[in-house]
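The complex appears here minus one protein chain, its other protein chains still in place.
Showing chain A:
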Amino acid sequence: MNTPQPGQHLVSSDPVKPQELTVVPQRGHLVALKTKDELRAALETIDVYVIEVPATYAGAILNIVKNAIPDLKTVNLQHLRRVVQLEFLPEHLQKKFSSSTQAWGRLSTTGDAIGEQNEGGKRPIELRYLLIAPTSLISSAELRECLMQNHPFLNSEISPHVHTIPVPALAPTSAEQAAKWTQEYWSISYKNTNPYGPHPSLLARAAADIESHAGTWLALARTAGEETKAQDLGEEIGCVIIEKTGNEKKILAVAGDARWCSMDGTPVPHKQGPGNVMAHAVMRAIGMVGRKRLRVADTNPGPESDSGGLNVASVNVYCDTPLTPIESDFFTDNIAPGGYLCVDLDIYVTHEPCVMCSMAILHSRFKRCVFGSRMPLTGGLTAEMPKSQEDGQENSVDAVSGLGYGIFWRPSELNWKFLAWEWESESEEGGALSVDLSIQA
């Protein structure tokens, strides 16, 4: 337990030097979340034709195919190598192709280029495997017809043997994925890009920028959750909001979950149902930043009661003022005036935020988000699909996959996106706090 006694973690010097915090940084590293589109791309395959030919004909045949199938230029095959040697193919294809290899040696009798190269009949003919085209563009009969009218098949005893194999439809989003696909499907080339998520180099730079202190902020978030839990006000879930400019770091908000805090500030007697959903740690921390911005604003926007003459509650149902010592420590005016929502800020949460909190992070325009433990039954950030959906069962969820929302990066649907990582703990006991998996963090 690294919960400091109240008052001991007083480090509201500004900017905060993390080493002055009494929390023990969690050991671990960042793992970037996969976007919804990335996961979709990883699953999609298309069937393509592959044929075997002597190496010397490879270029000519691809040219012939290009002319014979005009639609070929409308499909993106750039991630697929078109000409591959047997040894660079996946094992199952090596077996399949070498068991059905054709009698190219006989070509030597026709007196063409192959024959000359193969003089004496000793030197083996170099073979290549050509990825011709998606099967959707031409029938195999038409393709065979076309090939028969050209060398090396023209006037030859050898007729083209057209294989059909599945390959990834879309480009890989990482070098690891390209390597994996090369072993499973076909030889894949990887360019350092990711059309389905943040650019890999941008992501790497961002991770390098925050990784050294992520463990500290997560430890602080954990302390916040432990403190509200200790006061019986909420679940053991916590959140920290950081402003990082260059090497300067400011802790703008620290909040624990307060769903079991009643309207008079005491714990509710019966912890049943969802509790106060608006008092999730993320919502409270975002509320604290808003309150700080109001405090330092050059113009007074007027009290809540002025907003349209609403009957405004006299109690703070949002619970966005400090409830514990650590929350109070950082509720200072350490925020520059003129800022806009949570633009350029980073948010650290002990657990994957629920759908509401994930969307609140998006609405608030955060720059980056790191969370400790996945919440496969309730989390809104990860994009892995629910098993039940794949099975065609509705309205059931299971603990192994996720809900499939991937809210952090859906730029074609939602008008903001941010970078998101999960924290892979390297400490023995694991960094995670124990909360029920069905809980909404």
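The criterion applied here is as follows: a contact is a pair of C-beta atoms (placed from the backbone, for glycine too) under 8 Å apart; a residue touches a chain by one contact, two chains touch by 3 or more; residues count from 1.
Heads up, the rule we're going with is that contacts and distances are computed from a predicted model.
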Per UniProt, and picking from "General transcription and DNA repair factor IIH subunit TFB4", "Geranylgeranyl transferase type-2 subunit beta", "Ubiquitin-related modifier 1" or "tRNA(adenine(34)) deaminase", the hidden chain is "tRNA(adenine(34)) deaminase"
Given A:49, A:129 or A:318, the correct residue touching the omitted chain is A:318
The listed residue (A:354, A:420 or A:435) that touches the chain absent from the view is A:354
From A:127, A:158 or A:341, the answer for touching the chain not displayed is A:341
Interface residues of chain A toward the undisplayed chain are 263, 273-278, 283, 286-287, 289-290, 293-294, 297-298, 301-302, 304, 306-315, 317-318, 338, 340-342, 354-356, 359-360, 363-365, 377-378, 380, 386, 388-389, 394-397, 403, 405, 407, 413-415, 438, 440
